[in-house]
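What you see is the complex with one protein chain gone and the rest in place.
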Amino acid sequence: MHILFFAQAADAAGTREYRPDLPLADLETLWVDLLTRFPELEPLRPTIRIARNGEYVREGELFRHGDEIALIPPVSGG
Amino acid sequence: MHILFFAQAADAAGTREYRPDLPLADLETLWVDLLTRFPELEPLRPTIRIARNGEYVREGELFRHGDEIALIPPVSGG
Amino acid sequence: MPIEVTLTPAAIPRPCPLPVLETCGAVAEFYGTVRGEEAGEPIGALVYEAYEPMAQRQMERLAASLLEEYPCTLVRVIHRFGIVPVGEAAIYIGILAPHRREAFGFLSAFMDRLKTEVPIWKIKTLPR
Partner (left out) sequence: MPIEVTLTPAAIPRPCPLPVLETCGAVAEFYGTVRGEEAGEPIGALVYEAYEPMAQRQMERLAASLLEEYPCTLVRVIHRFGIVPVGEAAIYIGILAPHRREAFGFLSAFMDRLKTEVPIWKIKTLPR
């Protein structure tokens, strides 16, 4: 898995990407891993949406080896 | 009084203007005069709005010597 | 002068450049153009008639009244009359506003009310 951080999530984590050592994860497992490694993300968690391979994830979706996962804070385009 | 006809009202009346011989008139008197002179306007009457000196008239308004009065069929600008 | 209304037989320039104002985050423009068909038949042009002084004043007043609800910074309206060939604009509206909502609101409301209140008529079509 390859995790991308954008905007405030990149600022808080202090990095733009991260490769967790997880073969398979559900959303909760992913967040536990992320917050262990980047506790600064904790206050942002309620506002962050997760995308998997360029799509917002749906409830119950699993993350697998090879997935590109993005942490998407509230957007502000336009 | 100087009466101007536009669009379908001009087509129906066959003219673009008319000067009735009325010193003072309310709306009903004006219409009686108009329909006597231009009976072809009768079917348009329910859709025509009247303007006096460039303003749509309000109920009870009187028309006087020197007024410019316009017969305004449903508009279709833009 | 935040409201500029022009009623003219001349072709409406396209593009019709608006100034750049640093206080404005929204630039909205609309051209209402003559379509190549009317009631299913091909046409070459529409002919518009205007009751000129009243149409001019009604458009200015309508714009002023809508600015109370939609506070835009600059509103430019050009309505053409006479012969308007297919593909050319019968009306142009250009708006500068701090934010998009007032620009879109003004644009939509102005067109709706123009089409019920302003004494301008499509009086005929011309063939190709």
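When the chains are written out, they are named A, B and C in that same order, and each has its own residue count from 1.
We take it that contacts are C-beta pairs under 8 Å (C-beta built on N, C-alpha and C of every residue); 3 or more make two chains touch, one makes a residue touch a chain.
Keep in mind the model is a prediction, meaning the values are calculated, not measured.
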{"item": "Interface partners of the hidden chain - shown chains only, full complex considered", "value": "A, C"}
{"item": "Residue of C:Pro15, C:Gly40 or C:Pro127 in touch with the missing chain, whole complex considered", "value": "C:Pro15"}
{"item": "Interface with the undisplayed chain - residues on subunit A", "value": "4, 6-8, 51, 54-55, 70, 72-73, 75-78"}
{"item": "Where the unshown chain meets subunit C, residue by residue", "value": "15, 17, 20, 22-37, 86-87, 89, 98, 100, 103-104, 107-108, 111"}
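Following the convention adopted for this analysis, only the chains that are shown with their structure count from here on.
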{"item": "CA centroid of subunit A to CA centroid of subunit B, Å", "value": "71"}
{"item": "Centre-of-Cα separation between subunit C and subunit A, whole angstrom", "value": "48"}
{"item": "Between subunit B and subunit C, centroid-to-centroid distance (C-alpha), Å", "value": "27"}
